[in-house]
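All protein chains but one are shown at their positions in the complex.
Take a look at chain A:
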Amino acid sequence: MRRVKQLNGSQQIGAAILACLVGFAFLEWLLNGTDPAVQNLGNLFAAPSLAEPLGTDQFGRSMLARMGAALRLSLLLSLVCVLTSATIGVALGVLAGWREGWIDRIVSFVLNMVLALPGLVLILLFAGLAPGSLLMLYLGISLVLWVEYFRVVRAITRASVASSPMQASRMLGFGSFYCFKRHVWPALLTPVLTLAAFGAAASILALAALGFVAVGLRPPTAELGLMMVELFPYYSEAPWVLAQPVFAVFLLIIALNLLAGKTK
């Protein structure tokens, strides 16, 4: 609760939008038993009604169920990707920034190799290895995202380790764990949370982009990018259906970017 109060105006708006999206995805799973893959060819592009609040798509599938499933997929994947990449990036960054020497050189070498390729190309490469595999997408996105954490964390750690408050703690006889807890971690927390919000946005966009160029997940999976490309041919017949996944991605990205904004 204390953290929420520390957020500034735009961050609170971002958090509120994100909470609504998470709430929708979760409640839809809890309350609406409809299978997102069940077709009803007699009821194509039904307008929103009481039974189908978001209408139906080109195969008569419930858009409510599909949007819920797609949001759950995007949110969960971004959460897992952020957790993985943050853990790896922070751990390696602290290690490299603190110990320097050969650990720093090796990790920085790997980092430069990853950086040599544009992020999306690397993810495409992984996706191409095993088309339609969620695991490969997860690995690819995490591999691209950890780089940012590593660079920021390494720079902050180096500065903290060389700072005079930490020098003072060292002289007072404190060990490495204490110095990490008191000096390095407090300095890392805010930038890492900011990076996490940006990272989540990046992984959602990557998943949607891969779906959109049809190298990501395969139909009939409900995925935001895939839904966009499938519904695209019908944009004049049923623009409100196409608008739904577009609007959902827009809301997700803007919520996360607002959340990542400057702290007070």
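Please note the rule applied: contacts are C-beta pairs under 8 Å (C-beta built on N, C-alpha and C of every residue); 3 or more make two chains touch, one makes a residue touch a chain; residues count from 1.
The definition used in the following text is that contacts and distances are computed from a predicted model.
Visitor: What is the missing chain called in its UniProt entry, if the choices are "Alpha-D-ribose 1-methylphosphonate 5-phosphate C-P lyase", "L-lactate dehydrogenase complex protein LldG", "Peptide/nickel transport system ATP-binding protein" or "CcmD family protein"?
Guide: Options "Alpha-D-ribose 1-methylphosphonate 5-phosphate C-P lyase", "L-lactate dehydrogenase complex protein LldG", "Peptide/nickel transport system ATP-binding protein" or "CcmD family protein" considered; the missing chain's recorded name is "Peptide/nickel transport system ATP-binding protein".
Visitor: If the hidden chain were put back, which of A:12, A:58 or A:169 would touch it?
Guide: Only one listed residue reaches the unshown chain, and that is A:169.
Visitor: Out of A:45, A:59, A:138 or A:178, which is the one that touches the chain we can't see?
Guide: Here the residue in touch with the unshown chain is A:178.
Visitor: In the full complex, which residues of chain A touch the absent chain?
Guide: 163-169, 171-174, 178, 182-183, 186-187
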